[in-house]
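Scroll down for the structure; my scribbles are underneath it.
In this view, the complex is presented without one of its protein chains, the others remaining in place.
Chain IDs A, B and C follow the sequence of writing; residue 1 opens each chain.
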Amino acid sequence: MLDSTDSYVTDDGRTIGGVVMEMKNITLRFGGVVAIKDISFDIREGEIRAIIGPNGAGKSSMLNVISGFYVPQEGQVMFHGKPRPQMKPYEVAQQGIARTFQNIALFEGMTVLDNVMTGRLNKMSSGLFAQAIWRGKAEQEEIENREKAEKIIDFLEIQHIRKTPVARLPYGLKKRVELARALVSEPSILLLDEPMAGMNVEEKEDMSRFILDVNDEFGATIALIEHDMGVVMDLSDRVVVMDYGKKIGDGTPNDIRNNQAVIDAYLGVAHD
Amino acid sequence: MPEQLVFAMEVFLNGLMAGVLYALVALGFVLIFKASGIFNYAQGVMALFSAMTLVGIMKGQVPFAHVINVIFGTDVHYFGWTVPALLAIILTVAVMVLFAWAVQKYIFSHLVGQEPIILFMATIGLAYFLEGVGDLMWNSEIKKLDVGLPQGINEAIDNYTFNIFDYGFFIDNLDIVATLIAALLVGGLVIFSQYSKEGRAMRAVADDHQAALSVGVSLNFIWIMVWSVAGFVALVAGIMWGTKSGVQFSLSLIALKALPVLMLGGFTSIPGAIVGGLIIGVGEKLFEFAIGPMVGGATENWFAYVLALIFLVFRPQGLFGEKIIERV
Amino acid sequence: MFYREAGDFKTSYTDDNQTFPIKFDRYRYYVVLTVAFGIIPFLINDYWANAFLLPFLIYSIAAIGLNILTGYCGQVSLGTGGFMAVGAYACYKLMTAFPDVNIFFHVIAAGGITAIVCTAFGLPSLRIKGFYLAVATLAAQFFLVWLFNKVSWFYNYSASGQINAPERTVFGVPVTGANTEAWATYLFCLVFLAISAIIARNLTRGMQGRKWMAIRDMDIAAEIIGVNPLRAKLSAFAVSGFFIGISGALFFAVYLGAAEAGDSFGIQKSFLVLFMIIIGGLGSIFGSFAGAAFLVLLPVALKLVGVDFLGWPTDIVAHIQLIIVGALIIIFLIAEPHGIAQLWRVAKEKLRLWPFPH
Partner (left out) sequence: MKIKLTTMALTALMAAGPAMADLVFPSLSYRTGPFAAGGIPFADGYADYFTLLNERDGGIGGVPAKLIECETAYNTEKGVECYESTKDEGALIYQPLSTGITYQLIPKATADGIPIHSMGYGRTSAKNGKVFSHVFNYPVNYWDGASVGINHFKKQAGGSLEGKKITLLHFNGAYGKEPIPTLEALSAQEGFSLNTIAIDYPGQEQKSQWLQIRRERPDYVLFWGWGVMNQVAVQEASNIRFPMENFMGIWWSGAELDVLPAGDGANGYKALQFHNVGSDFPIFDDIKQYVTDAGKAAGAGDQIGTVLYNRGVYAAFLAAEAAKAAQAANGTKEITAAMMRDSMEALTIDEAKMAAAGLPGFGPEFQVSCENHGGGGMAAVAQWDATAKTWSLISDFEASDSGIIEPLIMADSKAFADENGIAERCN
C-alpha cells in the first residue's frame, strides 16, 4: 500500500507523485434522490485517473462536486492535504482545476480563438481601466495569452479553424476546442467529462493520443469520466468504478478487469 | 374598529378588484407564452385595437374613412347603421381571429426557432404596426364605449358596510362585473384546456413542441387558436377599461400593468397570473394607502415592479413558474 | 475584388489584434474619421445637427452602452431611459453646482454616477435571468423617473420641475445653452462618441469582452471555467451605465437643452435604444451605429417623403410611419435576425468574392 505522499514510477516511465486531491465520504442528494453515496477515492499527481460506470451512476455528479458546481451534503474534498472550504465554481477554477463537459459547453457566439483565450482568464491581472485603454500591461498580457493559446492550438492541430465561430464546427472539433480551452489555463488537475463520447474510432484514437500527450508534455493530472471501457483501460493508471451512486471498485485497470462486482454491473446482473 | 383599519379593508377590496383586471391582461400574455414561447408585447395594443373595432362596428364607422376621404376627396364617415352590442362583440371576435391567422401566417411562421428576444422584438414591431393601423382605421378620437355594463358605487355594499363600520365601502359596480366576467373567463379557459380536444392539444404543445408534433398536433392551428384566445381576452380587457375611460390610446399601456404580474406569477402559469394579479393589485393599493402620502404619492407604477422584483430575488422562477434546475 | 484581404499578412499578434485587421477596413475607418471630424463640421447647419446628427451621435453612445450589457453580456435591460435620466440629472446638478468646472468633466462624471446607479440595479441579475430580468429592469425605469419627479432637490427646487442647461463652454466655444453653433455641439458629441466607441471596442476585443460573452453564451460553463459571474455581470452593468449616462447627459445638456424625467426619459426611450441594438446587431459596435442611424433617420425620411414631397396630411403620414416602422422591424427580424451588422458581414463576403461567386 502506498502512502499518500509516496511516489512511484510507472511501467512506461512516468513519475506519479503523492495525493493531490482526495474525496472523503462524499454523499450528494437532490431532494430525495441520492446521486452519490458515501464515496471516497484519491487522485495522485501526474496520474490519469478514470471514473467509469454505467449511465446514471453519478459520474458527472462526482465531477461537478470536484469542480464546485454541486455542494455535497456530506463528506469533504481534500486538496493538497487540506480540507477545501466550500467555494464557488470560479474559485475552484482559480485553484488550477480545469474541465471539459459531457455536452459540450463552448461559447457558441465566439470564435475558436476567443474560446481558447477565455481559458486564460485567470492569468490576466490588468484591470478594467487598463483594458479599456489597451495600453501597457493590458496589451502585453493580451499578447502573452495569445502566444500561449496559439501553442495549444498548434498542439491540438486546430490552427485552420482559429477564426471560425464555434457554432459552425463539427462535433469532434468542438470537443478538441473544449480541451484546448481547458489546457490553456495550465491546470494542475484536468477534469474530462466523457472526452470521447459520440466519436468514431479514428477520432477516439486522436483524442486518446492528445490525452496521453497532455499528461506527458504538460505533466497535468487528469481525471476523466468515460463510458468506453476499452479506451479507459488503455489510458488510465487507476480506475474508480461507480454504479447507482456507489463505489464498486477502485484500482489499476487490471484489478478492475477482474473485479466481480464491476463485471456484474457492466453485464447487467440484476440488483437485489 | 379603528378607522385606519376600516379604510385599509376598503383599499384591500378595491385592490383585489383591480388585481382581477391586471390578471386578465396578464392571462393573454401567459397563453401565448406558454404555447409558443413568444412574449407578446402587443397584447396591450391588441386590447386597444379590439375595443376600437368593437366601437367602430357598433357605431357603423367606415374603416379607413380618413384615408379614403383624403385619397378620393369623398366625405364618408359612417355607414348610417348601428349594430347591437352582442353582435358587434361576435364580429369583433371574428376580426381578432382573422388577426391571429394573419399574425401566424405572415410573421411567426417565418420566425420559428428564433431566440426569445427576437420573437419579443417582432411583437413590438407588431404593436407599432397595429397601433398605426388601428388609428388609421378608426381614427384617434376618444370613443365612448357602452355595451351595457353598470358603473358607479354599489349601494348594497355601501349600506351594508356602513351599518357595520359606520363607513360605507366604495366598490364600483363595473369592478364587480369585471371580476365576475374574469372569473368566468378563467374558469372557461381552464375547462377548455382540460376537457376539450383542442385544449389538450394546446397543453401538449406547451409541454413539448416536438412531442406534440410527433403525435400529430398541428402547431400552426394551435398557435392561431392561442392568438385568437389571447385576442378575445384582450377584447374583454379592452371593454372593461374602455367602459371607464372611453376607448383611447392609453388602453395600450395596460400591458405595462400586466408585466409585474407576469414576473410574480411566472410567465407560464395561469394560476400564477391570477394570484400574481391579486397580489400586485392589493400590494400597490395598500402601499399607496399606507406609504404613499409620506413619499408624495403616485407610487403605484413603480411599486408594482419593485414588489415583483423583491419577490423574484427570493424566488427567481416566479410564484408558480417551473423550478429551474441548473445542469451542465 | 472590391473588398480584399488576401495578401494582407500579419507578422505579429499585435497586428492581428487590431480593431481593423484588414487594410481595406482600416482605410475606410480613416476616411470616415476624416469626414466626421474634418468635413462635416464645415457643412453642418442647425437642421442637420438637431434633426439628425446630434440624436444619431447621442443614441449611438446609448446603443453602445446597451449593446455591451445586452449584446455582449446577454443581460436584457429595459431601464435605459431611467439610466439616461440619471446621467441627465447628474449632469444638471454638477453643471449648476460647479459652474467653473469644464462641462467635459461634468459629462464624464455624470457617466460615472450613472455607472454606480446602474450597477446597483444590476444586482438582481445574479438571481434573475432572461425576460424576468428584462421586466425587473423596468422597476429601475419607473422608480428613477418617479424619483426625479418627486424629489425637488434634483431640479434645484424650480417651480416647474424642468431642468434647463445653462450655457457652458469648451475652449471658449459654447456647447450648451442658447447660443450654440451647430458645429460645436456636433464636435462635442462626436468626441464623446469616438472615445466611447474606442473604449467599447478595446473592452470587447480583450479578456473582459470574452468574460462577458462567456456569461452570455453559457453562464454556468463560464462560471465553472473561472468567470466570476458577479463581477462579470456587474462590470457590464457599470460600463454600460457609464456610456448610457454620458448619452443621457449629452441628450439633456447639448441636444434638448431642457428636460423633464417623464417626458424625455420615459419607457419609450428604453424600447427605442433596445430596437437600435437589435436592428443594428447584438454584440457589434458597428451595429450600434447602424441601428441608431436607421432609427433616427427613418422617421425623418418618412416624414420628408410623406409630408414635404407627397403633401399628405401629417396625421396620416404619422400613422403610416408607425405602420412602416413596425413592418420594417418585423421584416428585418425575419430576413436577418442578427441585424444590419450581419447583413454587412454577408455583403463583405460577397464583395470579397466578386466577381467570382464560387
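Just so we're on the same page, contacts are C-beta pairs under 8 Å (C-beta built on N, C-alpha and C of every residue); 3 or more make two chains touch, one makes a residue touch a chain.
Computed from a predicted model, the values in this text were never measured in an experiment.
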Displayed chains in contact with the omitted chain are B, C
Per the touch definition above, residue among B:T82, B:N159, B:S218 or B:S245 touching the missing chain: B:S245
Spell out, residue by residue, where the missing chain touches chain C. 46-47, 50-51, 55, 96, 146, 149-150, 156, 158-162, 164, 166-167, 177-179, 255-260, 262-264, 266, 299-300, 303, 307-315, 317-319, 322
So that we can see where the missing chain sits, which residues of chain B does it touch? 7, 10-11, 14, 17-18, 66, 70-73, 75, 77, 135, 140-142, 144-145, 151-153, 170, 172, 241, 244-246, 248-251, 253-254, 257, 284-285, 288-289, 292-293, 296-298, 300-301
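In the analysis below, only the chains that are shown with their structure count from here on.
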Per the contact rule at the top, check every chain pair and give me the one with the most C-beta pairs in contact. B-C
Chain whose Cα centroid lies at the greatest distance from that of chain A: B
Taking mean C-alpha coords per chain and comparing to the overall C-alpha mean, nearest is chain C
If you average the CA atoms of chain B and of chain C, how far apart do the two points sit, in angstrom? 33
Which residue numbers or ranges of chain C touch two or more of the other chains? 220-221, 224
Two or more other chains in contact with one residue: find those residues in chain B. 328
Contact residues on chain C for chain A in the complex? 13-14, 16-17, 199, 202-203, 206-208, 210-211, 213-214, 216-218, 220-229, 235, 239, 283
Provide the residue numbers of chain C that touch chain B in the complex, in ascending order. 76, 124, 127-132, 135-136, 138-139, 142-143, 145-146, 150, 220-221, 224, 267, 271, 274-275, 278, 282, 312-313, 315-316, 319-323, 325-330, 333-334, 337
The residues of chain A that touch chain C in their complex are 67-69, 88-90, 92-94, 98-99, 101, 105-110, 114, 117-122, 124, 128, 131-134, 138-139, 141-143, 145-147, 150, 181-182, 185
